[in-house]
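A single protein chain has been omitted; all remaining protein chains appear in their positions.
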Amino acid sequence: MADTMSEMVDAALAAAKPRCGEGTVADYIPALAKVDPNQIGLAVATTDGVCHTAGDADTPFSIQSVSKVFTLALALERTSDALWSCVGREPSGTAFNSIVQLESENGRPRNPLINAGAIAVTDRLIGDRSTEETIAELVGFLRERAVDDTIEIDEEVAQSEAKAGARNRSLAHFMAAFDNLTQPVETALGAYFRQCALSLSCRQLAQAGLFLACNGRDPKTGAQIISEERCRRINAVMMTCGHYDNSGEFAFRVGLPGKSGVGGGILAIAPGRGAIAAWSPGLNKAGTSLAGSAALEHFAKAAGWSVFD
Amino acid sequence: MADTMSEMVDAALAAAKPRCGEGTVADYIPALAKVDPNQIGLAVATTDGVCHTAGDADTPFSIQSVSKVFTLALALERTSDALWSCVGREPSGTAFNSIVQLESENGRPRNPLINAGAIAVTDRLIGDRSTEETIAELVGFLRERAVDDTIEIDEEVAQSEAKAGARNRSLAHFMAAFDNLTQPVETALGAYFRQCALSLSCRQLAQAGLFLACNGRDPKTGAQIISEERCRRINAVMMTCGHYDNSGEFAFRVGLPGKSGVGGGILAIAPGRGAIAAWSPGLNKAGTSLAGSAALEHFAKAAGWSVFD
Amino acid sequence: MADTMSEMVDAALAAAKPRCGEGTVADYIPALAKVDPNQIGLAVATTDGVCHTAGDADTPFSIQSVSKVFTLALALERTSDALWSCVGREPSGTAFNSIVQLESENGRPRNPLINAGAIAVTDRLIGDRSTEETIAELVGFLRERAVDDTIEIDEEVAQSEAKAGARNRSLAHFMAAFDNLTQPVETALGAYFRQCALSLSCRQLAQAGLFLACNGRDPKTGAQIISEERCRRINAVMMTCGHYDNSGEFAFRVGLPGKSGVGGGILAIAPGRGAIAAWSPGLNKAGTSLAGSAALEHFAKAAGWSVFD
Partner (left out) sequence: MADTMSEMVDAALAAAKPRCGEGTVADYIPALAKVDPNQIGLAVATTDGVCHTAGDADTPFSIQSVSKVFTLALALERTSDALWSCVGREPSGTAFNSIVQLESENGRPRNPLINAGAIAVTDRLIGDRSTEETIAELVGFLRERAVDDTIEIDEEVAQSEAKAGARNRSLAHFMAAFDNLTQPVETALGAYFRQCALSLSCRQLAQAGLFLACNGRDPKTGAQIISEERCRRINAVMMTCGHYDNSGEFAFRVGLPGKSGVGGGILAIAPGRGAIAAWSPGLNKAGTSLAGSAALEHFAKAAGWSVFD
């Protein structure tokens, strides 16, 4: 007889736990560097509204680039497909913060899930609003999705990001040189750094991302948050571009659309089934959590949730 | 009431037909250049063994790089995961015949579905056999899958490929310089050029690829052709790398693992549902059939077959 | 009988004049865009202290990147060979504002005569001083060399540069990300933009550069401004790197160390013989004055001043 969902979540965590502490913890800002690497959490939110967790699934962590998915969803709602004139949807084949491709392609980032692309997307999300309103919309969106008003931005992290943000500043000014930002560089970056600093637990993250597994619907109310087609397409972009130059490997091993962040978090979507959030701080060279992706691989295999199954 | 499969195949062809003749027909060899661009075929083989077709679905065409998928499947059976030491599984972000990445990554191609990668894979597929035996295995495999003994290599095309193959020779010698070929360059290329020259109709191609939609099983006999895990993984590689620097766009629009060839053919796999082959000679800049991918997009949407659905 | 120097200067100008108006005038800032393209000036300052001129040789123009040579000379005096830890001395093979090389070489610019390199050099030139002191030293140096107290920075140009400086900001932040700036980015850039905005006539520029043709000595007083070895080496860097991805062509045609600027000015040094300044606003694709380099080619050939003669 098949294992229950809870058993599979526990088993995946147990299988991945030995890899806790492997890899490198992001150390470009103090708030990330001081995180204890021997933590691992896993949460699986299913379309029926239940959330199964294991390990440190209620410890908030800095979701970093995982936020790019939510920013993308909101920016597409705001600007519709016009967004795609400022950013592509092809894998870049390069690191998260590479600027090489920007030079050969006239300041248009390859996709919205690398830093340059997410800065451009955040810039469009602002539109004619203040940074505060923009960030308030984003935080509100996550709280509503996760039904949890405690979700917040870690302002200390945001300030550290801004301080350590030379490379992102370089990307932003480069795009500005090609008129591919609509806001002043520091405005776009200010919002970008703050959305990177969102702090969520695995449980919160899995629930916040669940609408992407539900054809764009809120699983509780049935309300259509984003259109079905847009939902499919965001998942497609996550599948091909969600992990920088590790995207192919993630698809190969896990078989699900996903997005990783250098805080060690990963959000993966199993369309029609559920959203999975894994977290463990140790990263591989491409900036993806080692134990986190191991947990996802184990779970996806056991549950038969790979989209290629 | 939902449309029948046949109706959806017809409708997809009709929707894509106006794009017939758009784009550029591959002209680097005479045999491809002379193909009438105003042709389009579509075939959908479902896991129940039925094949639905529309348009020029019984006209054989040069499948070109679509063959890379079959060569990969056979080479993985032959060498198992050792194959991955000679080739990666990440999208390259570059054109089908780019050599730039080979230089920065010491002669190891990014993935098996770009030219350099497929040459390395073909090289391993040969192993200790002759080219003839190797190609015979490949042709035999396709005939068995499609239950059609008329599938053949177009030797005129193979010879033209060899003649026009300077860029592929450059890639092969470059890999040889890094000891990433086990055969003499011309041996590896000889087999490579011949497998590119396979000639199949949409009907044959859809049926030949159907095992990839059936967890690696032959849908008729139930025999396990390749393992379930390997099948999932080949689909993952097709999803992230199947269309060179157009892979993201294909995933975005069609939402299925696929592989395109400059002959205008595309094979797409809907796991658990079926295999789809589309063909129309006019190509976009990345070498993917314009009308062919339009037909696939229409069909996948109508049938709800996107893996992101 | 050989032509006199004056005759050769006139003849070179006459030969180049038909090319006036060819090419493109830099238009990224209004002050450059509005310059009349149908101007050409030529000045040859010989080691005996005489200056021969032709055409618009007394019209001040924005020397732009030609200033990089003077900044380099002063920064080497200030920091000595320690400067070479922050910047290389190899041709880049790329455009003046390329960022690609910075990424593969960890934020260390290839040479001091491309934008990134000159920003790093300017940063070191500042040291523990204010921007005002730094720029005052540079302007004072040029005035002393040219014995002309009217040499000034065009503050309108400097402000326009700062406003239009997104690409240079990107370069600077990129270097900052690799800790290759000692000043805050905007401080380094502030000084960089001001030195780009130096306004000199051909006559002033040739006289200001003459010490580089005199083994580093002031030709009037005999005072050693920079050491002989340093003088040779600055000339060597100008020879291999002075014109971005047009450096080889300039060496091939003119045969002299030189530095061009997008204002249309070029300074060329004939060691032991003299300094030549040419100016005409129309640029080739690499940002070098077309008529200006033609005038230099004619003059160098007639005078037999090529270092390869």
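We call the chains A, B and C, going by the order they appear; numbering starts again at 1 in every chain.
The definition used in the following text is that a residue touches a chain if its C-beta (ideal position, glycine included) is under 8 Å from a C-beta of that chain, and two chains touch if they have at least 3 such contacts.
Remember, it's a predicted structure, so these values are computed and weren't measured experimentally.
*Asks:* Identify the visible chains that the left-out chain touches across the whole complex.
*Replies:* B, C
*Asks:* Of C:Arg110, C:Arg124, C:Arg167 or C:His298, which residue touches the hidden chain?
*Replies:* C:Arg110
*Asks:* Looking beyond the chains shown, say which of B:Leu171, B:Ile269, B:Ala294 or B:Val307 touches the absent one.
*Replies:* Within the whole complex, the residue contacting the unshown chain is B:Leu171.
*Asks:* Considering the complete complex, identify which of C:Gln64, C:Thr134, C:Ser160 or C:Asn215 is in touch with the unshown chain.
*Replies:* Of the listed residues, the one touching the omitted chain is C:Asn215.
*Asks:* Would you indicate which residue among C:Gly23, C:Gly41, C:Pro60 or C:Gly88 is in contact with the undisplayed chain?
*Replies:* Considering the complete complex, C:Gly88 is the one touching the chain left out.
*Asks:* Among C:Met239, C:Val262, C:Ala278 or C:Ala295, which one is in touch with the chain left out?
*Replies:* The one listed residue touching the chain not shown is C:Met239.
*Asks:* By the contact criterion defined above, which parts of chain C meet the unshown chain? Give residue numbers in ascending order.
*Replies:* Counting only chain C, the missing chain is touched by 88-94, 101, 110-111, 215, 228-229, 231-233, 235-237, 239-241, 245-249, 251-252, 255, 257, 271-272, 301, 306-309.
*Asks:* Taking the full complex into account, what residues of chain B touch the chain not shown?
*Replies:* For chain B, the residues touching the absent chain are 98-100, 102-104, 166-167, 169-174, 176-177, 185.
Definition applied: only the chains that are shown with their structure count from here on.
*Asks:* Please identify which chain has its centre, taken as the mean of its CA atoms, farthest from the centre of chain B.
*Replies:* Here the answer is chain C, farthest from chain B.
*Asks:* Looking at chain A with chain B, do both copies bring the same residues to the contact (over half shared) or different ones?
*Replies:* same
*Asks:* For chain A and chain C, let me know how many angstrom lie between their CA-based centres, rounded off.
*Replies:* 47
*Asks:* Taking each chain's centre as the mean of its CA atoms, how far is chain B from chain C in angstrom?
*Replies:* Going by mean C-alpha positions, chain B sits 55 Å from chain C.
*Asks:* What whole-number Å value describes the gap between the mean CA coordinates of chain A and chain B?
*Replies:* Distance between chain centres, rounded to whole Å: 32 Å.
*Asks:* Provide the list of chain B residues touching at least two other chains, using ranges where the numbers run on.
*Replies:* Within chain B, no residue contacts more than one other chain.
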